[in-house]
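Removed from the display is one protein chain of the complex; every other protein chain stays in position.
Now for subunit A:
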Amino acid sequence: MQCPKCHAPMHTYNRNGVQIEQCSGCRGIFLDYGELEALTRVESQWAGPAAPPPQQGYPAAPAPAWGAPQGGHHGGHGGHYGNKRHKSFGHMLFSS
């Protein structure tokens, strides 16, 4: 679909099991009916005392001692692989 604001193409991402559309131009986000509530629900589960661990497709992979702390909230960036994932993918993972 096209962004209603700047008309650039929008790409679909899966965030905590919720499909959201993000514009490749202005980075605006489009939520379908009920998706905001679904995201809020997931977020409150994270904050809650009996929050289950996030479902991952693989058991924890080994990492070196100098690696970043794995999983959970990290440095106030809204989760370990939120905005940083998209930014690092677009820039760092393509340059030499």
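Rule of thumb we're sticking to: contacts are C-beta pairs under 8 Å (C-beta built on N, C-alpha and C of every residue); 3 or more make two chains touch, one makes a residue touch a chain; residues count from 1.
Following the convention adopted for this analysis, contacts and distances are computed from a predicted model.
Going by its UniProt record, the hidden chain of the complex is named "Aminoglycoside phosphotransferase" among "Iron uptake protein", "Gliding motility protein", "Acyl-CoA synthetase FdrA" or "Aminoglycoside phosphotransferase". Interface residues of subunit A with the unshown chain, by the touch rule above, are 11, 13-14, 24, 56-58, 60-71, 74-75, 77, 80-81, 84-96.
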